[in-house]
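Down below is the structure, laid out as structure tokens.
A single protein chain has been omitted from the complex, and every remaining protein chain is retained in its original position.
Chains here go by letter, A, B and C, matching the order in which they are written, and residues are numbered from 1 within each.
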Amino acid sequence: MPALLEVERLTRRFGGVVALDDVTLSVEQGETVGLIGPNGAGKTTLFNCVTGVLRPDDGEVRFGRGPMESLTGLAPHDIAQCGITRTFQNVRLFSGMSVLENVLVGTYIRTHAGLISSMLPSAEARREERWAQDRAMGLLELVGLAGRSHEMAGALPFGLQRRLEIARALSSDPALLLLDEPAAGLNAAEKQALLQLIEQLKGQGLTTFLIEHDMRVVMPISDRVVVLDYGKKIAEGPPKLVQENPRVIEAYLGTSTTVNREP
Amino acid sequence: MTPLQLFCQQLANGLTLGAIYALIALGYTMIYGVIQLINFAHGELFMVGAYVALTLVLLSSAGPLPSGIPWWMTLLVCGLGSMAAAGMLGAAIERFAYRPIRHAPRLNALITAIGMSFFLQNALMLLYGATDRHFPNPIPLTRWEVGGVTVTLMQLVVWAASGLLMVGLQLLVMSTKLGMAMRATAQDLKACALLGIPVDRIIATTFVIGSAFAAMGGMLFGLHYGTINFHDGYLMGLKAFTAAVLGGIGNIPGAMVGGLVLGLLEGLGAGYLSSQWKNVFAFLILVVLLLFKPRGLLGERVADRA
Amino acid sequence: MEGFRNQTVRWAIGVIAALALPILNPNPYHLDVLTNALLYALLALGLNLIVGLAGLLHLGYAAFFAIGAYTYGLLNLHWHWPFWIGMIPAAIVAGLSGVCLGVPALRVRGDYLAIVTLGFGEIVRIAFTNLEQWTGGPNGLLGIAHPKIWIPGRGLIDFGVASMPYYYLVCITTAAVAVVCVRLSRSRIGRAWVAIREDELAASCMGVPVLQLKLLAQGCGGAIAGLAGAIFASKQGTVTPDSFDFILSVMVLAMVVLGGLGSIRGAILGALLLGSLPELLRWFEQYRMLLFGLTMIVMMRLRPQGLFGRSSQGLAPDRAHAGSA
Partner (left out) sequence: MASGHRARVLIRAACLVWLAGCGKPEPVVKIGFAAPLTGDQAPQGQDMLRGAQLAIEHANSQGPILPGIRLELVALDDQRNPTQAVAVAKRLVADPDVVAVVGHLNSSCTMPASAIYHQARLLQITPVSSNPQISRQGFDTFYRTCATDDLQGPAAALFIVKELSAGRVFVLDDMTTYGRGLANELIKKLSALRVEVIGHEGITQGDKDFVPLLTKIKSLRPDLVYFAGMFPEGALLIKQRAEVGLAGYFMGGDGLFDAALIQLATPRAAEGVYLTTIGSDIHQIPTAREFVKAFETRFGSIGAYSAYTYEATSIAVWAVRQAGTKDRSAVLAAIKRLKDYPGLFGLQGFDAKGDSLIRDIGLFTVKAGKFVFLKAASWD
């Protein structure tokens, strides 16, 4: 399988703290890759560098279905246009918008009506709008929110907010989906439903790269797991092997004695 | 006058106005720091301070106090009195206008503040009349020539009073328990409430201190310029807001620096460029500065509004 | 669908009532107050795009109004452009100045943007006062032509200083702009604006080009104000810099907030209320601005989300403390 995302020698510092230290990894097309590591290992920083939220100090991110293009220096919305969308660790929905509108925002890059055709009646714009609405409703169906499409996003229960965020990220039809701790804060039943959803997406051929703390979530669905600790990649491989890796065990046991290493 | 003397004189001129700006800007910035509110009514509190001080000065010159009290004693009493009055008013405004809507969208508080500004300004007009009031000045007209630069006792009083207050505030904020609670509240109001810090009281205290500083600014303003008017607070409030942003809003040393810098900019702008363009000049500098330092001279955090 | 029809009916009733009003009550003073309030509504609609939808706190909106008024005024005085043509460049110039202001200003965020826009408003006003050879200085532009309209059988009619024609002009313009704003707010662009207001980072990660859309919002808002400015200039016949002070920017902002951020009928209603309130309070003479301030405070307390606002957590005060991930 060809690589879809290549991260090469990525380094990012915050003042004196090195959040990412020379990290190299890749995600192949159709794969589900888990990114694990103790708190403060640099997982979210890696996501932020990939999606353009943060500029890496060094190294390169490349992405593409055929020829690889460098993403370094691109703005987040350009990267979304390339086909990478994401969710956030602490859910960032547009809480003042309805559930449906949240998903519709994601279709922005797949629609093209300009200022004039948005202001005046135009058949083209109407057709496009109908397509976007259908797509959004389809995705809400997929995540089980079709019945609540007109509720305020901010008023949804937390578990549903997580699912809505996934639907929103999917609405631009991305090639690569980044999930930042999608199971955090969910109860057992919700976690189970989430696993099913990710499996389902995988079945449709979507490439997923996810950060997850809960081994019971990450192990069954990941084809491959990458482990970060102190900003460095310390292990990589199939879930089973990584779980037995002594460095990984040490990193995780070590964290139980330190309180928090978040920069 | 040599060009250098002229320049030094203009520096001294700018610093005087800047010190008053700084006093008002401090309150702006402290209130912004704890509840992220651009308190448009702050300029009006400054005017309330000025009018209360005027009333007290008039009372003390005509009233029951024995004559022969040194001028600084009179001013101290008047200053403290007006600070107390404005502080209480500030706390009352916070309690009855801002607290009930603290959890509403932030723009609401902004509009409330604007409404409060209209209200206070017109209340002052109705209470004290619309005409400019003469502000008697008990400070002797002493002046010194230092290397060709004239400095008046009045200017020294402005510098000393504002300097003392600023140092006092810095000590209060940095090394007392109350100051620590204020800083903590500015960092994260919710967390402070969870930790059992009496957030309401801290916010009220901030309003008291901020308004008292504005009142002191008002008295010095009245003394220095000799006339006050009910609508003076509008322009001064606007300038102080600019100063607070210039220094980095929410940042206490920033407000002092911002006030002084704005005073200097205006002074030098009027002195060397053109007085009719001086506000343009000051605003242009502000805009350019924000482009390069988007959080002001000393600012660290930036808040998103609306 | 039911709700939609209901709303259409309500809008239709509103429009018919507005059109019939001058016939029922031809008092020129009442019409003039209403015309001014509707002009405010036009401004509020424009500012609503910037503040209400895109979430950019703008405190210098009067500058765009001024630019529109002066553009039409100068075109009319120097090159005799009639109102109906002159209002187009007025809107375009004001819109472009919105974009030009945005290019540097939008690099600063949040409350800092507020002060930059405030500075912009003051700079424009002072510049119009000082650039005497072009703008007439404090005297402003005098003798700007009123609109003329050709009515079959009655020939060319000058609007003059009558009240009714301006009422209809402003009424129709406001209605047209309101319709455009409604369409815009329900389009992909409007949704992207709201997304930026709610969470800029999330919006940009969903592919919304934030800067470009903010500039667009400034441009559209500026153009609407420019249009309003041209109407204002043609109605007054004179344009002086003191019509465009900071208080005007603040008042329009208050109207948008009172109506409910992002709500179009809210912006109109807020403007009608706040725009005519000072006239309604005339009876109280010197106390009226005091009462006006008090009313603003009370209204904010009674309806924190505005008359037609959706309550939204995205605007909650603790937002400032949420750091980015």
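To be clear about the criterion, contacts are C-beta pairs under 8 Å (C-beta built on N, C-alpha and C of every residue); 3 or more make two chains touch, one makes a residue touch a chain.
Not measured: the values here are computed from a predicted model.
Every shown chain that the unseen chain touches in the whole complex is listed here: B, C. By the touch definition given at the top, chain B reaches the unshown chain through residues 1, 6, 9-10, 13-14, 16-17, 122, 125, 129-132, 134, 150, 152, 221, 225-227, 229, 231-232, 234-235, 266-272, 274-276, 279. Within the entire complex, the positions of chain C that touch the omitted partner chain are 27-33, 36, 129-130, 132, 137-140, 142-143, 160-163, 232, 235-238, 240, 242-243, 269, 273, 276-277, 279-280, 282-283, 285-286, 288-289, 299, 302-303, 305, 307-308.
Throughout what follows, only the chains that are shown with their structure count from here on.
Within the contact network of the assembly, the step distance from chain A to chain B comes to 2.
If you tally contacting C-beta pairs for each pair of chains, B-C comes out on top. Spacing of chain A relative to chain B, judged by their CA centroids, is 48 angstrom.
Centroids of chain B and chain C (each the mean of its C-alpha atoms) stand 32 Å apart. If you average the CA atoms of chain A and of chain C, the two centres end up 40 Å from each other.
Shared contact sites, meaning residues of chain B that touch two or more other chains, are absent. Among the residues of chain C, those in touch with two or more other chains are 197, 312, 315.
Of all residues in chain A, those touching chain C in their complex are 44, 48, 51, 53, 75-77, 80-81, 85-86, 88-90, 92-97, 101, 104-109, 111, 113, 115, 118-121, 125, 128-129, 132, 152, 154, 168-169, 172, 180.
Within the complex, the chain B residues that touch chain C are 32, 35-36, 38, 40, 97, 100-112, 114-123, 125-126, 187-190, 238, 241-242, 245, 249, 276-277, 279-280, 283-284, 286-287, 290-291, 294-296, 301-306. Contacts from chain C toward chain B in the complex involve residues 51, 55-57, 104-105, 107-112, 114-116, 118-120, 122-123, 126-127, 129-130, 197, 200, 246, 250, 253-254, 257-258, 261, 286-287, 289-290, 292-297, 300-301, 304-305, 312, 315-321.
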